[in-house]
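A short worksheet on the structure shown next.
Apart from one protein chain that is not included, each protein chain of the complex appears where it belongs.
Labels for the chains are A, B and C, by order of writing; each one numbers its residues from 1.
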Amino acid sequence: MFNNPLPARRIKLASLSAAALLVGGLAAACGGSSTTTGATSFNAASCTGGTLNVLDQSTEDTGLDPAVLYTSGGGAIPRLLFRTLTTRDTTAGAKGRTVVPDLATDTGEASENATVWTYHLKSGLKYANGEAITSADIKYGIERSFSSVLAGGPPYLRDWLVGGSTYQGPYGSDPDLASITTPNPTTIVFHLRKPEGDFPYLAAETQFAPVPKADDTGKNYNADPVSSGPYTIQSFTKGKELVLVRNTYWSRGTDSQRLACPDKIDISLGLSSTVIDQRLASSIGQDADAITTDTDVDTATLAKSASQPSLKARLTSGNFPDTTYLAFNTKAAPFDNQLVREAFSYAVDRTSLVNAQGGSQLATALTTYDPPSIGGAYHPYDYFPAGASGNAAKAKQLLAQAGYPDGLTVTLAYDSNGSSYDGPANAAALQQALAKAGITLKLDAIDDSNFDAVVTNTKTEPALSLFSWGADWPSGAPFLTPIFDGRDIVQGGGNFNLAQYSDPSVEAEIDKINQITDNSKAQAAWGDLDAQLGKLALTVPLYTVNDVVLHGSNVKNTYVDQWRGWYDISSVSVK
Amino acid sequence: MTSTPILTVEDLRISFGAVNALNGLSLELEPGRALGLVGESGSGKSAAALSLLGLHRGTGAQVGGRILLHPRPTGAGEIAEPVDINTADDETLRRIRGRELAMIFQEPLTSLDPYHRVGDQIAGVHRLHFRSGPDEARARAAQALEQVGIDARSKYRAYPHEFSGGMRQRALIAMALVLEPRVLVADEPTTALDVTVQAQILQLLGRLREEIGLSLILISHDLAVVGGNVDDVLVLKSGDEVERGPVREVLTRPQHAYTKDLLNAIPRLDAELPTRIAASAEPLLKVTDLSVVFPSHRGSAATTAVDGVSLELLNGESLGVVGESGSGKSTLGRSIVRLQKPTSGRIEFAGRDLGSWRGKALRDHRRDLQLIFQDPASSLNPRRSIGDSIAEPLIVHGEKDRDRLRAAVDGMLERVGLDDSLYHRYPHQLSGGQRQRAAIARALILRPRLVVCDEPVSALDVTTQAQVVKLLRELREEFELTLVFIAHDLAVVRQVSDRIAVMNRGRIVELLPAAGLHEAQDPYTRALLSAVPELPVA
Amino acid sequence: MTAFLVRRLLAAAAVLLIVAAVVYGLFYLMPGDPASLACGKRCDAAELAQVRQTMGLNRPVYEQFWTFISSIFAGHAYDNGVGTVWCSAPCLGYSFQSDEPVTQLLTQALPVDVSLVAGAAVLWLSLGIGFGLFAAMRPNGLRDKATTFVGLAFGSVPIFILALLLLLLFCVWWQVLPFPTFVPFTQNVGQWAENLLLPWFAIALTFAGNYLRLTRAGVLEALGQDHIRTLRAYGYTERRIVARHAVRGALPTVATIAAMDIGGVLAGAVFTESMFGLPGLGKLMVDSASTIDLPVITGVTLLASFLIIVANTVADLLYAVLDPRVRIS
Partner (left out) sequence: MSRNNDAQPTLRARLWARPGGRVALILVGLIILIALLAPVLTALEGQDPNTYHDNLLNSATGGGPNAPFGGISAAHWLGIEPTTGRDVFARLVYGARISLLVAAGATLGQLLLGLLVGLAAGLGNRWADTLLSRFTDLVLSFPYLFFSIALLAIVPQSFPRPVLLCVILAGLYWAPTARIVRAETLVLREREFVAAARLYGASVWRVARKEILPGLAAPVVTFTALMVPSNMVAEAGLSFLGLGVQPPTPSWGQMLSTATTWFQTDPEYVLVPALTLLLCVLAFVALGEEIRRAVDPKGAGR
């Protein structure tokens, strides 16, 4: 659903990122050679102890309220504090894209055509304050997320649960959401208004973490939430530092998905990417025990790693399933004409776009809407082969057919904040490429704080915009439904079906797939749907971003989980 | 004349680049004697004074000749051998300065360091030369202050800006005294001061000479000032010596034509008055109970500059206004031409209330009332040519024709005695006298009926002064002007006025006919009269 | 003196009120909507309205403004969902973004700028005045021209370029200093200074040129004045004249400008902070502007304006203290 694995961190001014990048650029030089570790291999049984340092750009200045957090698969740090009904499989490789039970005993029993989902809690679950976790706490946690004082989380619950669209949360006059029932302290039942085979994925989000009603402090809960995970907050200064220590009531016995090796985790917040890069690359002192959950290495370190094997050995690449694409508003001329859309598809130069991201290690050209990293829902196709750098002749020909023999002039809306969608660089590259096909691209930079509001409002949506989309979980559903389901065209804001495309047969197909509870079958069906929609040229997929990350030399069992494309810090060890 | 001289100057020459300021001056100063150096601006007198302390060093001026300073006969002091100040090393010169030869300057207002207390500055000089401790230096400084008539107890810790001009000059003299020098070089020490204060300072200098046997070199443009205070006088003109001799000799029997000119140009209280022009009986200007109060501003208290002045001026009459600085005479003049808004009172001009005019009407009526300022260097825009400046009033009042403008300006230039070739010159290219003539031309080009002259000659050399006064007298007749002539100098005012108003602290203390000054009753008027330095009668 | 301060205080209050009003005005002209940012992705019109109401953004602008102003003096009660929290005066509201009191954010950021200015001002004053005197000793000589030019050159280097060069030299090529991160003074003085050394120099080098010129000009101007001639006539050495008396003449101007510059840096050194990654007021300002976090924007702007006003007042006071001729009333 959201496009950026960094939780809602918006840096508007290029300067900050530029400065950050600068230090990053300098980092490798400052770093010197990395210290080699004692090379003892990792052993889960004896991995506990020590302090893990996390160096992050994120400021966490919106705090750690499970109702407000918008994570994919529970995120990195939130997952250390919040256990949810289900969670992602903590393992390297493709298996990491699967959903597994966490608080619950299984990933959910679906009934009545996948509209009713029932979960049973494991026994012996406790909060960090020693109290028992009950199903009512989970229900209460979910109910909180409906309150407007705690807005910000993913929208699915409101859409899926019966009565969700009108429910105002537990603080108002009507505190109870009837579609969630808790027949006993260890059972919770969800009643959905339509079949949703992906419900187990959703149950991995932090909204499904238990919140004890007695400890709820509303808006202020984000500073000191009650932990159900292996760690609890020792101290938290938003924007600066978060220190986690062991939750003594947690044990591996009830949690198979978190190793929780370090005794203490010290998270430095709001660092510049430069400083992070430099410290990780140099890996001196405490930084040998450091890792990041949100910062890519930059080009200088990349270039440096080519000649430094010890550095290269600590680099890992991963993918968060996302797609950056050109979005057509098919209700607006000239994009109501499929030939024009196809002409654009032929004209784009994906090489220059990939280069604009920092080259082939950091981005991969994409001709499908679903990126390969989404797993089973990836179905390769290239209906309008543009080659590496565009097929201007074919584009011109199509434009002529569409009635624009002399080319045409259109305006491209993009986010003026370079670090959010890489808008400016991409827009400039697209302008150059499309010019070869006789398309004059005028650029309309929209301020970051306003971009989504303008583009996702059907009243103000531009004819052409540069957009990107990321998966809330590795499935075709959250990737395709909001974008192509005609029933998801929301009037007056929050509309992500930018094509404003509506086809009853496609909608019927979506409903059909949603009823499939066999994941691999469902994903294959999503892939087929993508391939079918691709023919209509409703979007021009451009590229998917790769994350290249680095960790301190003493950190063991590091891998990039395939669900989010970042280090899974619940598994690492510094022992 | 047998005692050893303190100072022997031989063939002193000073030039600033291509300009020669002094062309070979020789003189000798004996202990206890006082020498006057007199000359107009450009005579080289100040350059000579500065050279005596070697103050041209490092400024780029070339100084030639010899300035020999002889040691004290007692053996005390800073030097044992005669020293040529022109060639002495820096350290010797430094020790001589202040200790042997002390100097006081024309501008007492700026000659003291504004950031330090007066007493400390004097003590500092003592410490520097005598390496005295702070207590001793302080005691000596206090003593010196008392010696010049300043109450050390209350004024020691004052800053210079808290002193009046006369007090500052006294403080500077105290600074000189604390070092017990042999010679005091006083460069125009009273020029910036009021006439009564001038008298006090001159008196103080005389007293010090008597009491401690100080030798004095007194530099002045004013023969009258020098006249009563020195033994010998030396007249300079354009860097050349014109005449020298015992002061009485020179002043009563001048040999050189220039000395004679100088003496003649000095306005005298006892000079014959020129013939009077008959004024008509109708009043042109009537001032009733005029007051001007400057409101308090940024900490300073409100001041009453003009305090209930009433006077009447007949058409064609000339009224002199005399007073010292701060007497309110200029404010009165500015109020009459409505440059200054009165706080209360009424000014009638030709039977109409001046205060009733506003905006355009006021601007139109302005042409009847003009003012000639003290300093033509300031009253003429330095960025406009002379002709431009004189033509401007006509342009403002609607004349557009270039030829007529040019003709009018040329005519006026000629009338005030300026060549029309000066039309395109700028003020800084003219002499002081020429500038004031141009300023007069600008004031008169609109043919005003009343002209206020605010110290119109006090910035000029004495010979120029006489010429400009003469010009004003002529113009008054020719243009049938009614004049208000403001000055600090009674003798000058007397030359152009029918009646004289004496002002003190915003009030007119006495109003006398010009011919009847000697009949003055008011003590202030009498004090003013007696403070005017008098020349020995020929 | 007291009257002066009271008058300045009243004037400052008026200025701050206007600044706050202008910020509110500009905020409502800005295209972004903090409610839609808080609401997250895929927030429909009804939800948005709900969030807007919760944030109090649905009320008329003047009402919001009044609440803001009154809570500075009287405090304000905020609804956090389950109850109310009391924000005691001076209350600048709660951040939209982090729900923390704005006053807390400000008190976290200010020490960074205080640290920045403390070291930088010492450096730029000693460099500027020192070299200014050096230049003024022999005006128009070679060393005067050389120092003046170098000062001028440093003064005209954009600070972000200078910062870049310093980082490159000291952290990359010579590797003698760490990449700056802010360590509080109270935590470790040595690390505090070590980390701030580069930012200090970046600021000081760009500012020192101006002080060099001011000092040089002030000293030369003083040297041409009559009272210096008096000192010469009484046998003071040139060195003493320059060091004791001429520099005294330059001091009021230098001190005044220094006070204002210090105020300026305190109010947020945006480029320095962003280049060296320091979390000061400048960064807070930039961040809050990008998240259109109105309470923080207003709080930072007010604090910045306040600091500038205080600096100007101090400048005037300093001038009066250093120049006995000037009277404060």
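Miscellaneous remarks
Please note the rule applied: contacts are C-beta pairs under 8 Å (C-beta built on N, C-alpha and C of every residue); 3 or more make two chains touch, one makes a residue touch a chain.
These figures come from a predicted structure and were not determined experimentally.
Though it is not drawn, the left-out chain touches A, B, C in the full complex. Which of C:Ala35, C:Val270 or C:Leu317 touches the hidden chain is settled by the complete complex: it is C:Val270. Listed residues B:Arg66, B:Lys286 or B:Arg367: the one in touch with the omitted chain is B:Arg367. Taking the complete complex into account, A:Thr299 is the one of A:Thr299, A:Gln338 or A:Ser502 that touches the chain left out. For chain B, the residues in touch with the chain missing from this view are 337, 339, 362-364, 366-367, 369-371, 373-375, 378-384, 389, 392-393, 396-397, 425-429, 439, 442-443, 446.
In the full complex, chain A touches the hidden chain at residues 12-15, 18-19, 21-22, 24-29, 298-300, 302-304, 306, 349, 351-352, 354-362, 389, 416-418, 424-425, 427-429, 431-433, 443-447, 449-450.
Although one chain is hidden here, its contacts on chain C can still be listed: residues 11, 15, 18-19, 22-23, 26-27, 29-32, 139-140, 152-153, 155-158, 160-161, 164-165, 168, 172, 213-214, 217-218, 220-221, 224, 253, 267-268, 270-271, 274, 282, 285-286, 289-290, 297, 300-301, 304-305, 308-309, 312.
The rule is simple: only the chains that are shown with their structure count from here on.
Two chain pairs are in question, B-C and A-C; the one with more C-beta pairs in contact is A-C. Chain A and chain B have centres, each the mean of its CA atoms, that are 88 Å apart. In terms of their C-alpha centroids, the spacing between chain B and chain C amounts to 51 Å.
The centroid of the Cα atoms in chain A and the matching centroid in chain C are 39 Å apart. The set of chain B residues that touch two or more partner chains is empty. Residues of chain C in contact with at least two other chains: none. Chain C makes touch with chain B in their complex at residues 225-227, 229-237, 245, 248-249, 322-325, 327-329. On the side of chain B, the complex with chain C involves touching residues 53, 55, 93-99, 102-103, 105, 107, 110-116, 125, 128-129, 159, 161, 172, 175, 179, 298-300. Of all residues in chain A, only 1-2, 8, 10-13, 15-16, 19-20, 22-23, 26-27, 29-30, 32, 61-63, 70, 147-155, 158, 168-169, 171, 216-220, 222-223, 237-240, 270-272, 274-275, 278, 417, 446-450, 452-454, 456, 482, 490-494, 496 touch chain C in the complex they form.
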